[in-house]
Structures are given as C-alpha cells and as structure tokens.
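Heads up, one of the protein chains got dropped from this complex, but the rest are sitting where they should.
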Amino acid sequence: MGTSDTFKTATFSGENLTCRRGGRMVFAGLGFTIPTGGALVLRGPNGSGKTTLLRLMAGLARPTAGRLLWSGAALEDPEAHGRHLRFIGHLDAIKPAFTVRENLAFWVAFWGRDDGLIGRAMEAFGLAALADFPARLLSAGQRHRLALARLVASPAPLWLLDEPANALDDRSLGALTDTIAAHRARGGMVVLASHGADLASGGATLALDKFAPTDAAQWTDL
Amino acid sequence: MGTSDTFKTATFSGENLTCRRGGRMVFAGLGFTIPTGGALVLRGPNGSGKTTLLRLMAGLARPTAGRLLWSGAALEDPEAHGRHLRFIGHLDAIKPAFTVRENLAFWVAFWGRDDGLIGRAMEAFGLAALADFPARLLSAGQRHRLALARLVASPAPLWLLDEPANALDDRSLGALTDTIAAHRARGGMVVLASHGADLASGGATLALDKFAPTDAAQWTDL
Amino acid sequence: MSAFTALLARDLHLALRQSADSFTVVAFFAIATVLFPFGVGPEAEVLARIAAGVLWVAALLAALLSLDRVFTVDFEDGSLDQLLLNGQSLTLMVLAKVAAHWLTTGVPLIIMSPVMAVTLQLPAEGYGVLVLALILGTPTVSLIGALGAALVLGSRRGGVLLSLLVLPLYIPVLIFGTAAVEAAITGMPSGPMLSVLAGLALIAVTLCPLGTAAALRQAAE
Amino acid sequence: MSAFTALLARDLHLALRQSADSFTVVAFFAIATVLFPFGVGPEAEVLARIAAGVLWVAALLAALLSLDRVFTVDFEDGSLDQLLLNGQSLTLMVLAKVAAHWLTTGVPLIIMSPVMAVTLQLPAEGYGVLVLALILGTPTVSLIGALGAALVLGSRRGGVLLSLLVLPLYIPVLIFGTAAVEAAITGMPSGPMLSVLAGLALIAVTLCPLGTAAALRQAAE
Amino acid sequence: MQEFFHMGGYAQWVWPVYGLAAVALVGMLVSTRRTLKSREREFENLKANRKGAP
Partner (left out) sequence: MHRFANPTQFMRIANAIYPWAAGLCVLLFAAAIPIALVFSPPDYQQGDTVRIMYVHVSSAWLMMMIYGIIAANSAMFLIWRHPMANLMAKASAPMGAIFCALALITGMLWGKPMWGAFWVWDARLTSTLILFFLYLGYIALSDAFEDSERGDKAAAILALVGSVNIPIIHFSVEWWNTLHQPSIIKDGNMSVDPALRLPLFLMMGAFTMFYFAVLILRLRSELLAAKIRNARLSQVADASAPQPAE
C-alpha cells in the first residue's frame, strides 16, 4: 500500500472499559469512538491510566470488563487485531547491532508489507543520512525517531502512540505532527498519550482522570 | 544538611572540552562556567551531545581533551567529584521490589546523608500517598518523580538533569520548576538538558550544535 | 517474505553480526567438559566410563546458558510487544525463534562434540551414535528450553529459575541420549534409544511451541 | 550508616524480598548433582569415585549461573551510575556486593553440600573436609566471578562469555578443592590443599576487587 | 635420505610438528597480508570517493 492510498473506512471504539491492574482499579466505565480519520488524545495526570489504556487498545492486555469494537464488531481475537494497528510505546524494539535501515527493513518484512516505503520513512523523520549507521550509536531522540519511522514504513490504519513527543527536538516534533496529519487525511486513526504538545489538531480529547473510580468502588470491588 | 541551609560558594566550569565517542567527534572546544546559584540549560537538536556532556560533567565519562574545574581547581579524581553532585539520567535506578520510601531511604543512606528529608522529598513530588507502594506498580511519570525526589532527599550542590521534564504532568512540572528555583536560591547549581519547557528561568543557555566539530578536524585526527 | 522467514533470518543475521555468540556456547561446552577430568582425575578408564554422561550434561548446561536470552532481549527492548502484533499465529513465530536458536547453538555443539569426546577418551565406537543422538536430542533441548525461558520471562533471576524448571524436563533426553552411546560402546543396538529420542522430539515440537506462545502472551500483559 | 553497610544491607534485603533467589541456586546445585547419576549410571563405586569432583563442578556451575546477575540489574536500571557517584572508594562497594553475593549463594550452598554428598555416596570421611574446602573456596569463586561479571557487563550474551572467562580461572580452586576431599577419603593429610585454597582466597581478595572496580568504571563510561 | 624422513622411528611425531608449525606461521602471514591489502584498497576507495564529493 503506497502512502497515497487511503485506508478502508473503519471506526474503532470501546465500550464501558474497566481495567484493574495488580488488584487496583485504574479506570472504569470508559468509552470512546474514533471515526475514520479521527484522532484521540489521552490526557491525564501521571498514573491516570494512559499507558494501560493504550496497551488495552492494542490487545496486549485484556480489559477486566467492557469490550473493544472494530467497525462495530466486537474484537475477540487479539492476534487478528494486531493487523490493524501500530503501537509505539516506551520501549522502542530497536536492535542496536543493526543499522537504521536494517531495523526498519526487518519490521516491514515481518509485518508482510513490501519495502518500498522504507526510504520515505527515513526521510520523514530525518534519518536518511543515518541509514547505514548502527542503531547503537543513536542518541535518545534519534532512536525514538527510528521507532516512529515504522509508522510510515509499514502502514496500518490505527496508530497507538504513548507519549510520542518524548525526547524529540523541535524539527522532529514538526515532522511527527505532519505525519499524523497526513495519516488522518488518508483515513487513518490515531490515539496518542501526551502531556504537552498538541500533535493532532482537531482530535478529540479523553481526560482519563474523569474515569478514575471513586474510592468506594475500588474498595468494594474485588 | 537541612533544606534551609545554603551550600558553600562554589563554581563549576569546563574548559575546551572535546569528546569523541566510538571514534566520532561529538563536540569540540566547548567551555562553560556556572556560578553559585547558576543554571545552565543544554539545548540542541537530537544527537548534538547533551547526554554526552552531562555524563562528562558527572565524571562518568572522561573528555578526550579539556578539563573540568570545581571552584577553579581541576578535577582529577572522579570518585571525589561524585560527592558534589546528583545525576538523574534516562535510567532511574529504582528497585521495583522496594517501596517508594525504601527506594529513597537506600540512596540517602548510601550517600551518607541523614534521612530527615525523605518525607519532605516525597511531598515535593506528590509521592507521599504512594510511600508504601511498591515501585514496580508506578506509572512512567510516577517513577520519574521518584527518581527526581532523590534531589531533595539527599542534597548536593550540583544537579545534572537529563531531560527531566519527560513524562511529567503539568503539576509535577510545576513542582520541578519550584524545586530547581529553591535549590538555586540556596546556592545550588543546575545543569539540565531540555527540548521544551523552561525549567530554570534566568539560567544561561548552551546551544550544543555550535560546538560540532568541523569536518576537517574529524578527518585528520588519529 | 513471510513473518516466519523474516524472523528466522533476523535472528540468524543477529547471531552472525555478533559473531562471538555461537562461539561462546561451544566454548562453554568445551570448558565444562574439560573441567571434569580436573575434578575426577585423569585416569583413562574412569573417564571413558563417564564420558557419555559428562558430554550430555555439559551439552545440556551449555544449551541452558544460551537459552536464558532467547526471549529476554526481545522482551526488554519491546520487540516482543511488536512480535505479538503481527496479526499471525504466534506459535509460528515461536518456531522461528527456536529454529534460530538451534541453528546457532545446537549445530555448533553437535559439530564440536567429537572433539570433546576425544578429550574424555570416549571409545571410538561411540562417536557416530553420539552425534546422531545429539542431532535427535538437541532440538528437544531447544524446544523445552524456549518454553522455560518464556515462562520465567520478566521474573527476577530468570537464569537460575529457568534451570530449575527446565533441567528436570531434560532428564529423559539425558537418559536416552547417554544410553544410546553406552549401547553403541558395549556393542548393543542403539536403535531403540535413538527412536525414543526422535519420539521425544516429536512430542516437544507439537506441545512446546503452543505453551511457549501462551507464556509469551502472558508475559506481555 | 556507611555506604558499605548500606549497600550490603540493600542487597541482602533485596535477596530476602525476592526470596526465591538463593533457593534457586541451591536447587540448581541439587539438580545438576542429581543429573549425574542419570548420566553415569547408579553404580555406587563409580559414583563414589567421582563424587568429590562432581560436587565441586556442580557448585562452580551453580555459582556461575547466579553470578551472571550480580551487576547486570544495577547496570541496566542505572543504579550503577549512582553507585559510582558516591564520592567513596569503589573497591569497597565491590566488596559489599561480593559479600552479599557470597552470603546469599555461597553459604546456602555450603549448608546444602553434605546432603548432596550423601546422594553421590561420598565416603563419610570426606564430609568435614568437603565443607571446610567449600568454606575456603567459595569466597574465591564469588570474587573471581564478580570480576568476570563486571568485565562482561553490557556485552552481548554476557552469560556464556562469563563462563568462558571465569571457568578457566576456577580450575585451581577445583583442583585443590577436590584434592583435599580425596586426600581425606584416602586417609592422607588434606592440610596442604586447604592452605592452598586459603592462599588463593587471599590473592583473589586483594586483586579481584581492584580489577572489578576498574571494569565497572569502564562499563559506565 | 630415507633415514632423514624416518627420524629414528619417530617420524609420525616429528613431521606433524614441523608441518603444523609451518601451516601456523604461513597462515598467520598470509591472512595478515590479505586483510592488510584489502583494507588498503578500501581506504583508497574511500579517499577517492571523498575527493569527488562536494
């Protein structure tokens, strides 16, 4: 799929999601809907459950209650859901021994996309000059950009980004904003957790602290 | 030493610092001076050497050329220099099996300070409610705050902070700004790398991209 | 290129790039084997008597050490999360990783074994069967080991815990592996033992990847 | 409280909190020892003949497995950087870590050894000397092991490389450790061997912490 | 001549020793020279490319 194609129309939503981690309720009764081309910005103080929710959306963790829907159909099989999305978390899945290009090429091959977009992905995040540089030599921001470049190199309709602005300099921040805008213009969906910069203009905002269960709920629920 | 005491007057400076990593010159001919109560903000695009410079300042790495001075005297012994400073890098030195309080208490004991400030440190970073919470359950931002709380729990005149704003919510960002201001008011010094937020008003700024070596210097050397 | 071959190729490529790796497994095998004559004394009869057992134990311990890191690196750098999200069967991914592990550690170990057998004065009749038994046995070792490695993922002191889980499961391989060699030395048919080893490998290849995949999914959660 | 005691207390505290740890070292020791009768066969004379050697080899391998992580965790979570910045002698810090390692793995191993000796049919005369030799030998094992662990810190496949570096250096401990037990069994004086073990411990305690400290400082750089 | 190759009955021990030594020494020399040559070529290439670059 080239960058100019658009994604099939799809919506991603969650109903009445509740998550307990280690015996403690993180959020309860949370719902959201992301339309085609939509964006959802997760906000909330530290510990309000942004990371937890993103991993839930990726199918890496299961909700204690509630369910996720893809174009209205409940998601049962987390393995199949993986095909819809790219998840970029705090850990960057980069092999230090491989070069920048090799790192990208592996994931593209692994996800079964053709590798025509690798060059463009490196350009989008200012990595073209570093293409044959071993990843171990990258600085914190350069590494993070390499992780983000996977979004462009191997397209998928839903992007789940956990604090994608971390460690990025101003120029890369601009590149990220542009990439997200282009993705949405093609009908892609974006969910991102952020404390600061506004990376997805016009997107909906989900304030997670609103879904923190009341104290009583935590206590009786077990 | 209580929080109200002031530090001995000291300055921290570097002369003509040059650093090569993995055979490649990162910066050359860099100098700085931080007066008592001063702050230095390291800025520069990704890969310009901010982290490298902070580790150099901590004595964890040695410069290829140039030297560091403490109150005008050249630093020869990195072990003794450790006593002057707290370094908070990307890795947070937190033991997941210990509670928040135990984590702080160990470092305070290890650095030979008395533990009267632990409570105050937890309060400063909004951790008091989490004091007996095992650190493995903390969210990204909460963990980072626990790392930062060491600054208050075990005072030292020089703080070296690598992107301390990462993962912090607005409220914690305010707490960090206040803590830095209070430290400087006591005669403490702060060096911090940052892409965004202004955490040390009135501090000097060092733009690292200015010290990138010219091409020729790299080629002839060795 | 399918996900399976992509992953297998990556792991082999990584092993080649870090060329010291399979070399160090072989080295551990060699050193552990060499330690025995020190502990036991150099008398040829005693050595020959225990040679087959020592070789197998050393091979198991060498495999164990290298297993420690089959999944740890991918787990710690976040690759595992991404591997889980490819929309395909995780079991197949596990097989790719196990195959890569076997190719980079099991095979060098097999190649090395006759040399170590000389050191331990194994009678010449045993060589062929030793190699055959290792060829049949080491895949099982990799498969069971991967299961153990997945189970202890993220636990503290994974390495030691892993041994605890996995070594008892290696006992059948050890028993039949040495029995085959001893049979060959004493002139008995070693076919039955070898077919038991093949059977064990079959059971392991059908059961272990499923368990490993489930354990990996738990670890990510 | 000085930095030394703070660090020692922390490591012991962590070991207690994660109580499975010293237990798993002992378990590995037990399993490795138990594997031998499977590999070698249950004949009492053969077992008794190799008992001392097998016990020592198993103890060394068990120690090795646990050594892998002496510094790794601190290195990976950034604690090592902070340990380097305390303004005091790093050598002392190393001694604290080694002491904690010995107390949590060496001591349980020593306590466990007579039980394993029974399994391997070690003649009764050897028990006392076995324990004595382990008391003198295990500190050396911890000290050399810590040096190896510091050297391989941050390398690829640390565990296997560690074995390659450290096992050869264990050979003298192994030789004299088993020689002492064998001497006791055959009614010869085991004093000379034990004093060599003590001498090795002395050399190790003076040299290794220095090398370890230097290696740790390099690792942080 | 016969006697020379016979080595007083120890031919099977003496000749392998000299053979191995020869292989080891020649091998060291050849492999060293080969890598040296290939690196020299690579370096020349790099320098040439560099001069051509802006």
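Read from first to last, the chains carry the letters A, B, C, D and E; within each, the first residue is number 1.
Simple rule for what comes next: a contact is a pair of C-beta atoms (placed from the backbone, for glycine too) under 8 Å apart; a residue touches a chain by one contact, two chains touch by 3 or more.
Since this is a predicted model, take the numbers as computed values, not measurements.
Of the candidate positions A:Ala65, A:Ala80 or A:Ala129, contact with the hidden chain is made by A:Ala129. Taking the complete complex into account, D:Ile171 is the one of D:Val34, D:Val73, D:Ile171 or D:Ala198 that touches the chain left out.
If you put the missing chain back, the residues of chain A touching it would be 96-97, 126, 128-130, 132-134, 136, 170-171. Within the entire complex, the positions of chain D that touch the omitted partner chain are 147, 151-152, 154-157, 161, 164-165, 167-169, 171, 175, 203, 207-208, 211, 214-215, 218-219, 221.
Contact between chain C and the unshown chain involves residues 18-20, 23-24, 27, 31, 34, 37-38, 41-42, 119.
Methods note: only the chains that are shown with their structure count from here on.
Centre-to-centre, using mean CA coordinates, chain C is 36 Å away from chain E. Listed for chain A are residues 90, 97, each touching two or more other chains. Each of residues 18, 76, 156 in chain D touches at least two other chains.
The chain pairs satisfying the stated touch condition come to A-B, A-C, B-D, C-D. Across the complex, chain A meets chain B through its residues 21-22, 24, 44-48, 51, 90, 137-142, 145, 163, 166-172, 195-197. Listed in rising order, the residues of chain D touching chain B in the complex are 1-3, 6-7, 9-10, 13-14, 17-18, 76-79, 81-90, 217, 220-221.
By the touch rule above, chain B contacts chain D in their complex via residues 58-62, 78-87, 89-95, 97-98, 106-107, 109-112.
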